[in-house]
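A single protein chain has been removed from this complex, and every other one stays in its place.
== chain A ==
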């Protein structure tokens, strides 16, 4: 039985300062990693004899416009079907430099997930074989899931942030 504690300690031992911000919301091991180390970390988890975290559940992006220097976050969910262990790894990126290595070298499923993340957030996955829009039309010239694009008509006053508790 893998514990969050053991995996976290092992990752710190292996990758040192490249992994930080460990947490376990609702029991799911969550950590942040540096952009340079994200592929080696997932490769390490994948090839590890006991962890066997060899299933990439999900890749998605989040936009935090109010946090300068780390406006964008790419979130990876990986899963070990053998040990029934999940891990969530976040990589924060600055808006000025939205580049991150592509995970397609490890997982075929990353292809469309990264295209979707690019499509909605504009994050550039370096080394991706075909980084084009997937759900939106190709002529679109903005990235719609960024927070600066409000869903509703900007003149409406019944849908302001205050009404949503923010």
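Throughout what follows, a contact is a pair of C-beta atoms (placed from the backbone, for glycine too) under 8 Å apart; a residue touches a chain by one contact, two chains touch by 3 or more; residues count from 1.
The working rule: contacts and distances are computed from a predicted model.
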The complex's invisible chain, by UniProt name, from "Tripartite tricarboxylate transporter TctB family protein", "(Fe-S)-binding protein", "NADH-quinone oxidoreductase subunit D" or "Cation acetate symporter": "NADH-quinone oxidoreductase subunit D"
Option from A:35, A:48, A:70 or A:86 whose C-beta touches the chain left out: A:86
Candidates A:8, A:42, A:100 or A:113 - the one touching the absent chain: A:113
Where the unshown chain meets chain A, residue by residue: 25-26, 28, 30, 54-58, 60, 62-63, 75, 77, 81, 84, 86, 88, 107-109, 111-113, 116, 120, 133-137, 144-145, 151-152, 159, 161, 163-166
